[in-house]
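Here the complex is missing a single protein chain, while all its other protein chains stay put.
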Amino acid sequence: MAIEPASELASAVPEAIVAEGGRTRVAGLAPWRIALRRLRRNRVALAFGALFLVIVAMCLAAPIYASQIAHTDPFKNHLTDQITIDGVKKDVVAPSGVPIGPTYSGRFFLGADGNGRDIAVRLLYGGRTSLTIGIGAALMSTLLSIVAGTLAGFYRGRVDAVITQILNLIWSFPPVLLGIALGTALALGGLKIGPLELDGDSKLIPSIIIAIVTVPYTARPLRGQVLALREKEFVEAARAQGAGSLRIMFSEILPNLSSTLVVFFPLMVASAIGFEAALSFLGAGVRPPNPSWGTMIADGVERIITGPHLAIVPGVMLVLSLLGLNVFGDGVRDAFDPRAKVRVRRS
Amino acid sequence: MKKQASALAIATLMAVGAIGVSACGSNNKSSSSSGSAGSGGGKAKKGGSIRIGSVLPDSYDPVLLQTNQGNQALQLVYTGLVTYKHVEGPGGSELIPGLAEALPTISADRKTYTFKLRPNLKYSDGSPVKASDFEHTIKRLQFLGGPFSSFSSVIKGVTEYQKAKKADADISGITSDDATGEIKVELTEPNGSFLYAIALVSGAPTPAAKSPFKRSTPPGVGPYTIDIKNPTREFVLNKTPGFNIPGIAKGNIDTITVVKETVTKMTQDVIDGKLDFMTEDPTGDLLPEVKTKYPNRFRMDPNPPNTYWFFMNETTKPFDKKEVRQAVNYAIDSRALQRIFGGRLEPSCNFLPPSYARIGYKKIDPCPYGDPAGPPNLAKARELVDKSGYKGMNVTVWGNTKDPRPAIVEYLRDTLNQIGFKAKTKVIEQQVYFGIIGTKKTGAQIGFTDWYQDFPHPADFFEPNLSAKALASTPTFNFQFKSNPKLDEALKKLGPEADPATVADQWAALDRTVVEDANVAVYGNELTTSFFSDRMNFDCAGVHVVYKNDWSLFCLK
Partner (left out) sequence: MKRFVIRRILGMILVLFAISIATFCIFNVIPNSDPAQRLAGRNPTKGQIEAIRRQWGFDKPVYVQYVKTMEKVFTGDLISYVSQIEVDKEILQDAPRTFSLAIGAAIMWMAFAVALGLYTAVRAGRFADRFLTALALIGISMPVFWIGALMSYYLGFKWNIFPNGGYVPLTEDPLQWAYHLIMPWTALSLLFIGVYSRILRSNVLDTINDDYVRTARAKGLSERQVLLRHVLRNSLIPIVTLWGLDFGAVVGGGALLTETVFDLQGVGQYAAESVAQLDVPPVLAIVMFGAFFVVVVNTVVDIVYATLDPRIRLT
């Protein structure tokens, strides 16, 4: 990841070097401004970013949809109810257990599930859950990675050894297996660490698990960067000025990590959302009756013969969200890495 | 009880004679339960080999197995001193002599059972059957802590045996004479279910020399011998040459190969004829298709006898009040639950299953809380909840992960919300579910439970689930954590009766009491399926009240 401006472009932005009280911040406006400008010009990335935001907006609007259009909530069972479509009375769930298919009208727009619940409503509420957990996990993972990577890279020695060993330990576990092991264990017993007490059904638990499992993937590159950064002249200069370790970490190291983190973040959110879906699919993520796209796919796969749409629809939402994040994340990375765009030449 | 014993002996001899004539089951083609135990229906074709799809036994060791799939397979390999009649229908709950010459003589105080082993019996490996092998089996059962060991703990000396913690310690209550073949079993108190319990596979004698005190597969006496090709994928049952015990079907099929497959694949394979039978029920997804397209080789029966209900903890709020429990009974809609079962639920309000018609089931009509096959009475339920003063209370509905239990408790949660509670669900792994809700500390208020019989006796339903005696175990299956005193009294009186059929009316009365006092909220009995390939003769479906399907009754077209 380029932290300092690439030599080819340094001349283009002379105001990049901002002197502040004697200390020189190399990272600062230049990479950000350039990156932002490049990103703005990348229509495709922006479009997909917007797609993701549209999905987020839809999911946020879930309560409105539920009350105004579907007239139900994601938990209400309509097992023995009947609705009228085109003048014909139909069972929401037939006596054989097969739920009604998409009605394309206000109620049960996408049909019902085995308990007679409105799929469209659950889809939106499920999206809230999946997206919240994904974004939350990515934020927690980022925070943990920053702490771990910075401490390890900066202090080195024993601190580094301990932190690296812990990261190695987590990283050597097959991630999905670790995820479901923790997910199952914590769902059963809840989480009790000091003042923090979470019930087994809490949505925070999958977030925490995903954060822990994915920490090494971000912490290690960050650590590598910090190791390199601490040798730089501006760090030496800061030390010469009498700045303490903590000060240096906050004012010199962290800002230089920011561009890396910005590039990582959309992709981290995407992989966290995907991970949550996988965990919930296997039954070790979100607990019933809370909907999530993963649990809905699992339920849908069980009924795939009598109702393929039950598995297809939540999957499509998931794919669109991930696609939006991946393409946007790609665009962000291209924006920060000057070499990528420059290289696209007809050979 | 000598009179009863000899009457039983005569009856079983007659039944034995009848069975000896025909090896085929009844002609019953209807899709509901309890067909006649008839011997009509023509001669069954002998020979051939079939393939069965199953999830395979949880253990191949007869004292350690727990599941019905294990039972179906191993009952052909191991036979007890007494065993169950091999006929379709309610007759299958009757006991007949197995390795013993006749049903045991029971002493006047009903505490001593005397058996006499048939002479010249040999195990499948050729070694002779000795009278002392029975005590060895019970020792194994107790030492290894097998799932059904609690039923033989009524034998005198078993508690001491367990305390001794030594495999070869003696059980004082069992004395055997290898020379004469006599086995005497003394109980600590009269117990009418005892004989039914040792008729199970876990009570089947196996050679002491070849049955070590650890998990193993000893030889047994039975119409088939097992050959475990691969414990998690396949095993084969071959007809035992020279097997000849009167009353026990020799089996028509020569070779039965049992393989593990997913239920979806099994269903398709039976449809295509790649498998001839499956021990599981077709997946909910394929069930409608199977029901409509293949009715001539598919049927549903409430076997093995079972009941599904919601437990309610009577020591915690809000279900400590009878009104609230009644409210739940008024509110639940078996028709909704039927849908969750994919149609495989027969609504009922009786605690005992309908298959117990001979031994204690009498349909409660009208049901005190409304017709189970009709709409619920939510208004009345709400009224009762209001009256109780518990309206708005938080309730946690417990369930486990085995399909379709999450959907069932989801339904209950929604229903409780509709009648005035604030309910949420807690679904935990099936393996640990009963242990957790069976611990009083957990304080589970209400949740899913079901009961599949261990053996055909009403005490098997009442005692473990509702009695004071059950509360002595930890964990317990009495999730009410309280017992109805009328029930305990009745159990004391009826429990020791050797044949429940003689006191069937009183069992039925107890059933009624439990339902009226709303100790439970019953919603129905699950229907299990028998699905065969085209090759199989559907008249030989072998639907059995203990084994679900008795494979020794199967035959090809």
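Order of writing sets the chain letters: A and B. Residues in each chain are counted from 1.
The criterion applied here is as follows: a contact is a pair of C-beta atoms (placed from the backbone, for glycine too) under 8 Å apart; a residue touches a chain by one contact, two chains touch by 3 or more.
Bear in mind that the values here come from a model prediction, so they are computed numbers and not experimental data.
Residue in contact with the omitted chain (choice from B:80, B:98, B:146 or B:399): B:146. Annotation for subunit A: contacts to the undisplayed chain at residues 165, 168-169, 172-177, 180-182, 184-185, 188-189, 270, 274, 277-278, 281-284, 297, 301, 304-305, 308, 311-312, 315, 318-319, 322-323, 326-327, 330, 339-340, 343-347. The set of subunit B residues touching the chain not shown comprises 56, 58-59, 61, 64, 66, 142-150, 153, 158-159, 162-163, 165, 214-215, 230-233, 261-262, 264-265, 268, 401, 429-432, 434-436, 439, 442, 454, 464, 470, 473-477.
Note that only the chains that are shown with their structure count from here on.
Each chain gets one centre point, the mean of its Cα atoms, and the points for subunit A and subunit B are 49 Å apart.
Residues 283-288, 291, 333, 335-336, 338-343, 375, 401, 403-404, 406-407, 410-411, 413-415, 424-429, 432 of subunit B touch subunit A in their complex. Across the complex, subunit A meets subunit B through its residues 75-77, 79-80, 93-98, 114-116, 184, 187-188, 200-201, 283, 287-289, 302-306.
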